Every structure is written in structure tokens, then in C-alpha cells.
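Next up is a structure, given as C-alpha cells.
Shown here: the complex without one of its protein chains, the others still in place.
We call the chains A, B and C, going by the order they appear; numbering starts again at 1 in every chain.
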Amino acid sequence: MLDKTGIAQRIAKEVKDGYYVNLGIGIPTLVANYVRNDIEVEFQSENGVLGMGPFPFEGEEDADVINAGKQTITTLPGASFFDSALSFSMIRGQHVDLTILGAMEVAENGDIANWKIPGKMVKGMGGAMDLVASAENIIVAMMHTNREGESKLLKRCSLPLTGVGCVKKIVTNLAVVEVTPNGFKLLERAPGVSVEEIQKATEGTLIVEGDIPEMEL
Amino acid sequence: MLDKTGIAQRIAKEVKDGYYVNLGIGIPTLVANYVRNDIEVEFQSENGVLGMGPFPFEGEEDADVINAGKQTITTLPGASFFDSALSFSMIRGQHVDLTILGAMEVAENGDIANWKIPGKMVKGMGGAMDLVASAENIIVAMMHTNREGESKLLKRCSLPLTGVGCVKKIVTNLAVVEVTPNGFKLLERAPGVSVEEIQKATEGTLIVEGDIPEMEL
Amino acid sequence: MINKKVDNIQEALEGVTDNMTFLVGGFGLSGIPENAIAELVNLDVKGLTCISNNAGVDDFGLGLLLQKRQIKKMISSYVGENEEFERQMLSGELEVELIPQGTLAERCRAAQAGIPAFYTPAGYGTEVAEGKESREFNGKMYILEQAFKADFAFVKAWKGDEAGNLIFKGTARNFNPVMCGAAKITVAEVEELVPLGALDPNQIHIPGIFVQRILQGERYEKRIEQRTVRQRN
Partner (left out) sequence: MINKKVDNIQEALEGVTDNMTFLVGGFGLSGIPENAIAELVNLDVKGLTCISNNAGVDDFGLGLLLQKRQIKKMISSYVGENEEFERQMLSGELEVELIPQGTLAERCRAAQAGIPAFYTPAGYGTEVAEGKESREFNGKMYILEQAFKADFAFVKAWKGDEAGNLIFKGTARNFNPVMCGAAKITVAEVEELVPLGALDPNQIHIPGIFVQRILQGERYEKRIEQRTVRQRN
């Protein structure tokens, strides 16, 4: 079974040479730490920066240079700043190659819910609805089950949706799953996790074809 | 009767302090020469410049600094360059206070035709359709009649329209006319021109109320 | 050049009254019009509708207006980090409309650009689409969104000149440029008001035509929300 760092490590392998990538808050943010350094990748943050680098050294923080998580950041040579309209032109116009974000629920038809729990304080969708409605390549990073042990990979989402039919791949603490027209297709098992355990933790249709390899990190 | 310079001179009096002004090609371009120099005015050109100055001195022309008539220009302190989308945001978003352009025909309902004569080579509308559809304050600069002596102030336009119900005022070689719900209202006569002459040269409804003053230049 | 300079924040906010709708720049606490917000607190105008990506924190940004219950309605994309906001929202004192961040930006830009409405895929098939027209283009579904209408836009820039030309810095740019000219009156406060001609005409982010009033901000705190650093090796 993977921890959050392991999920980030596994997702980092999905980041290909020449990709522009938007990372959501939480586990997705960690992905940047594990991307191979022999490939060229640029990270976009929807508040208006392309070419983000690491966090600044202490004492070098600039209030005018932050990411969408409001964290102080640095930029790499070749970076650019832009306004919110142009930032979402990048996203809506499908110029960003890969979007990685967290979720509360994903359905086997690719629907995603990650912004609202009725009856609880709702913070808002931020840029998530634009990202999921636009991205051609969306990977969800999340735990396979919620705190109550209930599956987050469902036949149908029960929570208010963020987007419809958009998720392509899910990486959880238990498995890598592809969203297909017939349901969740199991691609890889987390180290030490059996197909049965994954099956048990998956409410939606799980397609298991042949031997399922253990994932390599 | 006015010549083209006179028309430009008279229109210059319509340019008020604090106005952003877009000048069309032809007579409108001349207006800039006659605007009072004790007021603050900025000229916008739809190809992407605000704060145009006079033509450059010989030898100082820059191929990268032109107006919408493709003429070499200069800029004044406080000028800015921008792309075509932002330029038409200024126009469509009604940030430009006054648009002055030429016309082939104007109708008493404010319709304007200035881009196309069926059967003849059509060069295109350029920015004229955006300008007339958006501007809150449009003044047409033109001769009162065409080369055949036919009125250009009509009941209804006969040529393909550039915009509908948009012209507010017309300054011709004979008169200053306001477009009202009831027709063309005669405001001023050109020096030495009688109301009868204007009436004769106007096919549309001409409203003449009281004494019509001669225009001051 | 048309001079847009005003001498103080009181003059900059002249005409502001109760029940108005404001566009307020900034992302989190970055690039917010600190001086305009302070003066809105001072003016004690009530019943405001504020369109801003976020709602500040308890003791800074729009949180200052929330504390004094000046805001009737917030239109935002994300409103965490604010306990007073949460209290007013849950008690029903505060009306909240949450919209996608890109839609927020584009509705500002549409107002600036004289585009009354546009289609976007964001929110299709979700609550956000309720009551809105849905339509297919090239096999994909979109919803119709309309331009904002606002009385004032309060934005903050890095540098500006008397003609109202603006340059923003880093990610403090965010929603500020697209809010310029998207309201009846745009008030820009700048960290540095430079002499006319000091800005390169080629490098101006927002031409002065979109700005009605510009002033040198008196003081900027520029608070950092998430100070995140790495250690030197």
C-alpha cells in the first residue's frame, strides 16, 4: 500500500517529456518532486505563472510570487507571468497537457466530485471546474477509500459533480486504474496489495484482465 | 460651403476634454490637426496604439509604428501598444468616447453604409462594423451629396449596411445634422449655404426648427 | 494625455455608496487593493456585492469588510481561510455565489471587452450549469455565461503613470488586469506612480483608457498567506 508520497511518485511517471502540467493542491503538489530530471517539463499555476521552480530559500520569499496554493515559490529561466484570463486560456484552450488533482469521488463513467459536501462548509471549486472540463488528460490522485472505509471509486458519484466524463486515470494508495467505457480497468497494484483487496475497496465496476502487475516507482 | 478641411475643422469642435477618439481614414484623419490644444485628448488606432502623435520627421519612420491607414506615425508620452483583441476590447467595450468616420450613405434612422457597392470591387469593412456597432457617440464626416449630385442623407440606405441605428451626428460640406427619432434635425448651416440648398440636397426627412445658425469654425 | 491622477483615496472612492457591486482584484492576499479596502471600511458602506476570487482572511483583505458586515453577497471561486466568512455564510447573513475561477476571469474580461456572453465548458453537467443554457459545439457541451456588471473595479498595480497606464508584478497580476474597464469606474492604486513617459509603451499591461482614477497607494503590507521555504544545503 502506498502513502501520499508513494502516490505522488507513481503519478510522476505519467509526466512525459515536453508536458505542461497543472498540479492541484495536496498530493498533486508533491508530484513535482519526483519527476525525472532528464525530461523537460513546465509547471503552470492557474493564478498566473508558467515555469515554477522550487520554494524560495528562507528570506527570499516574495509576496508577489506565489502559486495557486498561495505558497511562496520561485521561477526558472524561461518562466512567465500573466493574468487570470490568459491563464485560463491556457487551461480552457487545452494548451496544458496534463492536469493532476485530488477527488472525493470518481465514477466509472469518468465523473468527478471534489468540491462540495452538502451540509458542510463549502470553500469553492477554485479552478477545478475549468481544469476538469477542459483538460484532455486528467489524472486523479487520491486514497482509494474515505476515512469511513467507503470506496471513492463508484458506479455513480453521490456528491455534487465537479465535471462529467472527464477523468482518464486514477492513482490511489492501492492501484492504478484507467477509466474506460466499460468501467474501471485495473492496470497496476500497489506493492503488496492483492487484486482482491482492490476489488473489495472498489464499488464501481472493476475490470481485471490477465495478470495485474505490481507498480514500479 | 465647406471643403474637406472645413468639415474636419468643424468636427474638431465636437472633440471634448478627456475624450478617447478613433478617427477613420480620409476626412476624419484630418480632424486631429484642428483639435484645440488646451484640452486633453488621446487618439486610438485600431491596429493597436493609443496616444498617437504627429507623423515622424523624415528619416525617423519606423515600420513597426503605424496607424490603421498604414501610415508611419509617432507616439506621445503616455502612449501604449497592444494587440488587436485588446484594441477591439476598447472599441467594443465602449471605452472609446468618440468615433469619427466617413460614409457613402446615412439614413434618417441612423443606419450607415460605408463599405460596399454591389458590383464593384469590395475592399472590406476593416474595423468599421465593430466601431459603429459599439460606439456610443458616432459622427459621420462626408460630402452631403455624391459625385452624381445625389443626396447621401436618405430615408433608407440603398447600399449594404455597415451598422444599424448608430449614427448620432453628421457633418457635411453643407450642414451639421443630428439624427433624431423623427429624422435629420438641421443644427447648423455651412458658411454661405441656405436652408433651402440643404433641404434640396437632403433626400431624408429634414427637420428645420427656428433660425438655423451658420456654423463657426 | 488624459490625466487620471487623484490625490488621495477619498477622492479615488468618490461616488461609492451602499448596495453597490464591486470587482476587487487579487488572488488570496496577493495583489489586493489594500488602500481601497481600508477606505471602504472607513466609509462604512453596507449591502455590498463583491466579486473577487477570494474573500480575504479574518483580519485582512475583504475579511475586514466582512468583520463589519458590509458585504451582503460574495461572488468568488474559493473562500477558505476565513472563520468570520464561514460563520456569516452558515448563519445565512451572507449570500455566497461560487463560480469556476476561469469563468470568473472570463466574465470580467467579457465586461471589459464588450462581449455580453460566451460559452465555456467549465461547470457543464454540474450545479453551476443550473438555469443556464447548455449547447453543443463540435461535439462538446458548453454553458452560456454572461459578462459581469459592476459599479466600481478596485485594482492594484505595481507601477502606473498619470495617464492610467499600468504594469503589474509577478503573480500579483492575477485578476487585476481583466477587471480594468469591466466596471463603470475603475480605480487603480499603484505601489509607484511614475512620471509620464517613464513606462515603455511596449510593456504596458493595461492602457490608461481602461482606468478612470489612479493613485499612489499610501502603504502596502503585502501579507504572505503561506510562507513556504526550503532550507539551504
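Basically, contacts are C-beta pairs under 8 Å (C-beta built on N, C-alpha and C of every residue); 3 or more make two chains touch, one makes a residue touch a chain.
Just so you know, these numbers come straight off a predicted model, no measurement behind them.
The chain not shown here makes contact, within the complete complex, with A, B, C. Residue A:134 is the one among A:134, A:173 or A:202 that touches the chain not shown.
Of the candidate positions A:2, A:41, A:164 or A:193, contact with the unshown chain belongs to A:41. In the complete complex, the hidden chain is touched by one of A:35, A:73 or A:90, namely A:90. Against the chain not displayed here, subunit A makes contact via residues 18-20, 40-42, 44, 49-51, 75-82, 85-86, 88-96, 134.
Contact between subunit C and the absent chain runs through residues 106, 110, 113-121, 137-138, 140, 142, 146, 167-170, 201-203.
Within the entire complex, the positions of subunit B that touch the omitted partner chain are 45-49, 54-73, 81-85, 87-88, 91-92, 111, 116, 121-130, 133-134, 160-165.
Please note the rule applied: only the chains that are shown with their structure count from here on.
In terms of Cα centroid distance from the overall Cα mean, chain C ranks first. Centre to centre, using the average C-alpha position, subunit B and subunit C are separated by 36 Å.
Annotation: 55 Å between the Cα-based centres of subunit A and subunit B. Across the assembly, subunit C contributes residues 109 that each touch 2 or more other chains. Residues of subunit B in contact with two or more other chains: none.
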